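Removed: one protein chain of the complex. Kept in place: all other protein chains.
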Amino acid sequence: MTVQDRTAEGPPAVKVETDRVRHAVAVIGRATFLAVAGGFFALPLLWLATAPFDLHPTITTSVPEFTLRNFRALLDNPYVLSSLGNSVLQAAASAALVVILAALAAYALSRVRIPGRDALLYVLLLLSSVVTGTAAMVPIFELATRLNLIDTHLGVVLTLSGGLLPAAIFILKDFMDGTPTSYEESARVFGASPLQILRHIVVPVIRPGLATIAVWSVASVWGSFLTPFILLRDPAKAPGAVILYTLYTEGGSPRLDLISTFSLLYSLPVVLMYVFVSRRYGFRFHGGIKR
Amino acid sequence: MISLHGLTKEFPGGVRAVDALDLEIADGEFFALLGPSGCGKTTLLRTIAGLETPTSGRIVIGSADVTGLAPGRRDVAMVFQDYALYPHMDVTANIAYPLRIKKVPRAEREAKAAETASRLSLSELLARRPAQLSGGQQQRVALARAIACHPKAFLFDEPLSNLDARMRLEARTFLKRLQRELAVTTVFVTHDQGEALAMADRIAVMSAGRIMQVGTPSEVFQRPANTFVASFIGSTPMNLLPGVVKDGTLRVAGAALPLAPGLADGDEIVYGLRPEYMDLSASARDDAFAGQVSVVENLGTSFLVTLETTSDSGDHLVQAVVPEDAEPAPGTSAWAVPRHPRALVYRDGELVVA
């Protein structure tokens, strides 16, 4: 890079020197930037790492006097453990519903030429990004009221699944389109029925896609706040996201031992799922799979 | 036996992939469907399998009319171009899959799979997944899967096209021997005329959904029924030169050649002769194509020589195959002498038969 400089400004040695300085500045600048950026992202997270294990948890991040006693606080609050149960229930039910319905729809859309298929997919994709919880909270609340779904797990599950389905169908259809039709055709020549083909061939072949959708659905439902927040009144049915929110917004000084341990416990599953997915399938970029 | 009667397959949009086709394939025959891509040969195979529904016509396998039957009830086995081995099943499960559909008990079907696998020397690989197999091994597993269900007929779609060149020759011999041993009627699709000539008992050459010629490899190679087959068959393309009958001789590219029977004065014809049946002479002759040697290609044990000829009927290229060490130097003059008994004459694209 330095050899090319044959400008008349000075002897080459000086030029080499300035280039070396420039290079050093660039390296230092890059390292500084990465350190600052890393610090910015780490700073709020530190509290989550220390407070749960601090004998006297405060709002301030500090080196903890190590203890596991705080986790006992989880047992004191009547809603904490049940809210985790609710989260599991809602996430599992939504994921099951999304995976099954999306797989069936994606399969049929990928393999059979249904009239208007492309237009349908286009509209679905459009809708999934346009009709957000924010834009639809009023009618959803009203719909749930009329269908007697207020204060039910089913209401939350159906609403969230409806929002997740279009993108799930789209991604799974992509997956299906990428698997050769000869798999199914050869099974057909051997006499397998459509349902046998689905069970023996298609489901096992697209299992990575199904797993992706399942993990994505669980993660989305696990973290979702607005829908359960407006559809559930009974704290005994509320998922972790809502209970955690009420823990720090209700009057009185917040119980930091409880909030910190609960936050950690509540975060763990999504982090583990993320690690699992990226280890197992490699983190593939699905054009904004997480909303 | 497989017989097709007036079989037509029209795709939406009006494309006729198979056009009113009649064909009889005998019991135990190794039969090739040969043609350029898009000629309808794969569609024809898929229609026999039942994967495509014919627009009209009938398909009879054995003594049963299977036209309306689902693919699984036709008692045929198909090997796909990409083999379609299920990636999540090991070799045993893949081979045994057709038997699983037929509700054969697990122990029995696994024994059958092992037996078939050993016949194709796959015994060492039974526990592997398809992804852990080489191309040749995958092909043999696909064959084993087809064999294991004892069908009335095998259908192979481009069975060798996914193998590399060296494997392909081996697989060709292997496939031919296997078919002979099993003696099951087999139809295979290929675009490679060498493959069809080497393996098949009979060949149907197809173009645009129709059969251009059906015959043994020798018939198709030595006496192509029309100029399409003549130009499609042969590893070096046949010389096809326009000519005219005049004064009792054939006038082709400056040469005066003896008249074949069945022709009359004034007939416009195409004169066909394979380069292999052309001899090269260094001295002038009337009954030969005179020209300049423009290209000499080394074919290994022989040379392909291209002559540029000039005559009243225009400029033409004439090719001849000469033995090694007899090749002329480019730029020299030479005369290509046809071996008359091998010459073919086409009028209106069809072979003129004596």
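Read from first to last, the chains carry the letters A and B; within each, the first residue is number 1.
Here, a residue touches a chain if its C-beta (ideal position, glycine included) is under 8 Å from a C-beta of that chain, and two chains touch if they have at least 3 such contacts.
Convention: contacts and distances are computed from a predicted model.
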Absent chain [UniProt protein name; select from "Aldehyde dehydrogenase family protein", "sulfate adenylyltransferase", "FAD-dependent oxidoreductase" or "Sugar ABC transporter permease"]: "Sugar ABC transporter permease"
Among the options B:Pro71, B:Pro98 or B:Gly136, which residue touches the chain absent from this view? B:Pro71
Given A:Ile28, A:Leu55 or A:Val130, the residue that touches the chain left out of view is A:Val130
Provide the residue numbers of chain A that touch the chain removed from this figure. 1, 4-5, 26, 30, 33-34, 37-38, 40-48, 58-61, 97, 101-102, 104-105, 107-109, 111-114, 122, 124-143, 158-159, 161-163, 165-166, 169, 181-182, 184-185, 187-188, 194, 197-198, 202, 219, 222-226, 230, 240-242, 244-245, 248-249, 259, 263, 266-267, 270-271, 274, 283, 285, 287-288, 290-291
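Definition applied: only the chains that are shown with their structure count from here on.
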Where the CA atoms of chain A average out and where those of chain B average out, how many Å apart are those spots? 55
Touching residues (chain side chain A, partner chain B) in the complex: 180, 182-183, 185-193, 196, 200-201, 204-205, 207
Name, in rising order, each residue of chain B that touches chain A in their complex. 49-51, 70-74, 76-78, 80-82, 84, 86-89, 97-98, 100-102, 149, 155
